[in-house]
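Here the complex is missing a single protein chain, while all its other protein chains stay put.
Per-chain numbering from 1; labels A, B and C assigned in written order.
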Amino acid sequence: MSLSETLLPVAVLLPLGAATLMLALAHWLPPRLPKIVAIFVALAVCAICLGLAHASLDGPVRHWFGGWTPDAAHRPGVVLGIGFQADPASAALAAFCGLMFSASFVFAWGYFDTEHAHFHVLMLLFLAAMVGFCLTRDLFNLFVWFELMSIAAFALTAYPLGRSALEGAFTFTVTNALASFLMLAGTGLLYARTGTFDFATMGEAVARTGSDPVLTGGFVLVAAALLTKAAILPFHLWLADAHAVAPSPVSVIFSGAMVSLGLFGLAKLVAQVFSGSADVTGLVHGLLHGLGLATALVAGVMAFAQRHLKRLLAFSTISHLGIMLTALSAGTDTATAGLLLYILGHGLTKGALFMVAGTLLSLRQSADEIVLYGQGRGLWAPALAMIGGGLLLGGLPLGLMHGATGLIERSASAPAQAITTLATALTGAAILRAAARIFLRASGVPGPELLAPTEREHEKPDRPVWLMAFPALALVALALVPPGAALPFLGAATARLHDPSAPPLALPEGGSVNLVPLGLTAALFALALLRRRALHRPARAVTRAERAGFRALQALHSGLVGDYVTWMAVGLALFALASAL
Amino acid sequence: MSTLSPGALPISALPWLVAAWLFAVGLYGIVTSRHCVHLVGCLTVCQSATYVLLLGLGYVREAGPPVFYDHPPGTPAVDPVVQALVLTDIVVGAAVTALLLAIAIQVQRRRGTLDPQALRPLRPPPPSAE
Amino acid sequence: MTPRWRLLLLALALLVLAPAVLRVALTLPAFGAPTAALGQTVNALAPELRHVANMVAAVNFDLRGIDTLGEECMLLCAVTGATVLLRGARGEHDTARAGRLPGRPVTPRADATVLVCRIFATLTLMVGLSVALHGMTTPGGGFQGGVIAASGLLLLYLGEGYAGWRALVPPPVLVALEGGGALLFVLCAGLPLLAGHPALQNRLPLGEFRDLYSGGLMVLVNAAVALSVAGSFGLLLVEFLEETREAGDDPISDEEDR
Partner (left out) sequence: MTLLVAALLLLAALSGLLVVLSRDPRRQIFAMAGNGLVLGLLFLALQAPDVALSEIAVGTAVTPLLFLAALAAIRMDRAKR
């Protein structure tokens, strides 16, 4: 075995080993050690995966656990064991997860002082699950990491033990547990038909079978689970509650990496397993595209109407996930490349923004932009990170996200482009509005956001500001890297996601600078801050209508677990309808 | 689909329909539940649907268990792979149930109620903010 | 949404789903005649390749061992989460404290009860151990054995009462068992890498078919799972039973706690 083949399982086993060791010794470890170990393990995982990404440029790196290679059974189409496979895209995403975790560990320094290593044990298991999710090439193994990711996330959400955190965690657990049952059932259906779990072998079987309700049903169940994780309308309702109430260092991971992994998993499955099924590709191009657009728009509007900073960011995450789903459903090579780049750019930016929210929760004891009005003075580093992040999300023509948007829009229709641009502008303007209120004392009468739910809470104070600000600024700086440098790698990554031996793709060098999103962001931002109390009758009527509209939308996101589960069933029904037509 | 006429429903589809039934019933329970602990119980019903489905998929008529202690290897046996998948999942399912129950206990302590209709993570702002 | 509307929406969704479910159910391979080749291949090959009689164990601990490691970690996550939730609210930041809560008023128990409970607890433990040990040859294995052994703890609780019980099963030991078992599994997976073999490769002598020791590395993995599951479920039971006691029942004296 070559070095990279040996290192492939280490990327998962290292965090697992560190976590179990820390748990076994939790009672006797000095309190500082787990924090240091966790940072180094996350960095090591990042380094290993970067190495794997580099090595896989010469062809995919594979590792068969227990030595059960596909020919161990001496029967074609029967794969006895489980394989990991690093292609450039998967390995790069795993490395990205390692990076986000190390940033989050630095940010969380001092947050969980009193607890016995439990936080770090859970986080390391979480990291291992995400890396495994990226690297596996076995459907049931994918389910295992998906579920491990979910369970670690449940536990971490409830960790602060606050009222909201507990209720958010309850909703989160119920909806996502249901999603994992769906995924297990879907995996079972696909196994019953194809007789294998291995992606490549399953892909061949799917292409042989052709149109078949069992395969489509299996895909729908698995996709519904992944879309629940990726918070796509109407499966998205849990996210805003969970991300808003989880501890900030955990929210960084949730919004920055976990949710977009759901979409990456879906993209990988569509490319490697279901590319030969016309039914499935029809669903992807049709229903998923519509769902993506709807998600982007609804969540964008919801983000604009929030006052609780973390909830605002959570809705912005949903909105951007909708945009990513449109890229996924477009299915062209440039759009897929755009999707991969967007995951990175969005994750870095959103991670930084959640860190800013966490900083405010720690230093100013609130995350409500109206309560915090003018309280951010003197915190120049978080202000810088927040304004930078808001501009990036709002379409600043610099950095990874802009490059990604350029790639995605090449294969988007004009109405789709209009919707995604509007969604981008709404989320960007919402964040900038909050930043202006908190840090610059800019005012304007609050609009619909005044009615949004909020919570009085805080996070552990007395943590060094620079340890919280540095990772946020570093992530924003990384998101500002010019995308041109990454294009050759991205070309190889996109091509290999579909076919491990494909030649690298030549991606179009950065297109024209598109200033429309930024202009729209600025306009919405100005609109929010120039708002004055409605005095005249027509103005009042407009305000009332606006409030009624937003109230209806807020009512949809009721926070009641029964509602959320009902909407999940509706989502499944949508899939059933779309595949029957 | 020509096989969709109601009279021609083959009995061999029974396990799949039972699985779908269990899942639907569980969903109904979750949606109408007025007590979080009851809701968790309904969730376990949904989960049992996946077990029935998977084990049904591996069943082979007139075959023995995939344990060759009494029968020599080579005697017909059912699919061991789906059994392995379900086996571990049952244990994990119990642990997730425990996690949910722990959350429910704490919700009761913090809120004094366990009616899912009354639990929503973030509350509308206090009127004083106007 | 009012509950009525919600129910209506759910009914509508299920109604739409019903024909789709029916269609899938009717196109699936008929019950009792699966077409998947993997399972039958395992049945045909694994007895010879791994010298074990229980195919489920062969799949769980060897062929798809990394899945089992993942499931093991889920268990760890869920139990750790539940522990944090329950303990955090009791204000027990120190794990040691949960292990020694002296001064619990002991309800006097008849000697016969204590004896019967001790006997049954021992029996349960033995059954659990036996189920775990015979995992390679007969139905059973680390998962089931671990759960059974952990439920033996409950009988001890009935017999010994709270104080004696807490003294017998201190949570730090259970946590160490839980984490240590999983660590052993990770080592089983990782150590072959150092020798240049694939992770989890079964390099130990395979033993005799139908023997207690058969399956090589699988025996070790099975033991690791048994330890970890027993520790996890033991901890879960301890923490939940702790919740059923009044908080003010037994004020902890500081001297004893130190």
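One rule holds in what follows: a residue touches a chain if its C-beta (ideal position, glycine included) is under 8 Å from a C-beta of that chain, and two chains touch if they have at least 3 such contacts.
Everything numeric here is computed off the predicted structure, so don't read it as measured data.
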Item to check | Omitted chain - touching chains that are shown | outcome: B, C
Checklist entry - In the full complex, which of C:P47, C:G141, C:G159 or C:G215 touches the chain missing from this view? => result C:G141
Checklist entry - Going by the touch rule given at the top, which residues of chain C touch the chain that is not shown? => result 31-32, 54, 56-57, 131, 139-141, 143-144, 147-148, 150-151, 154, 233, 236-237, 240-241, 243-244, 246
Checklist outcome for this item: Touching the unshown chain, chain B contributes residues 11-12, 14-15, 18, 21-22, 25-26, 28-29, 34-35, 37-38, 40-42, 44-45, 48-49, 51-52, 55-56, 58-61, 63-67, 77-78, 83, 86-87, 90-91, 93-94, 97-98, 101-102, 104-105, 108-109, 112, 114
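We take it that only the chains that are shown with their structure count from here on.
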Item to check | chain B and chain C, separation of their C-alpha mean positions in angstrom | outcome: 19
Checklist entry - So, what's the distance in Å between the C-alpha centres of chain B and chain A? => result 27
Item to check | For chain A paired with chain C, centre-to-centre distance based on mean C-alpha positions, whole Å | outcome: 31
Next on the checklist: Where in chain A do residues touch two or more of the other chains?
Outcome noted: 140, 147, 151, 154-155, 158, 161, 189, 191-192, 558, 560, 562, 566, 569
Checklist entry - Counting only residues that touch at least 2 other chains, which ones in chain B make the list? => result 27, 31-32, 57, 81-82, 85, 89, 92, 95-96, 99, 103, 106, 117
Checklist entry - Which of the residues in chain B end up touching chain C in this complex? => result 1, 3-4, 9-10, 12-17, 20, 24, 27-28, 31-32, 56-61, 65-69, 73-74, 77-85, 87-89, 91-92, 94-96, 98-99, 101-103, 105-106, 109, 117
Checklist entry - Within the complex, which stretch of chain A touches chain B? => result 140, 147, 151, 154-155, 158, 161-164, 166-171, 173-174, 177-178, 181, 184-185, 188-189, 191-192, 241, 244-245, 307-308, 311, 370-371, 450-455, 558-562, 565-566, 569
Next on the checklist: Applying the document's contact rule, which stretches of chain C touch chain A when the two form their complex?
Outcome noted: 1, 3, 6, 9-10, 12-14, 16-17, 19-20, 23-24, 27-29, 34-38, 41-42, 45, 62-67, 69-71, 73-74, 76-78, 80-85, 88-89, 93-96, 172, 175-176, 178-180, 182-183, 185-187, 189-190, 193, 196-202
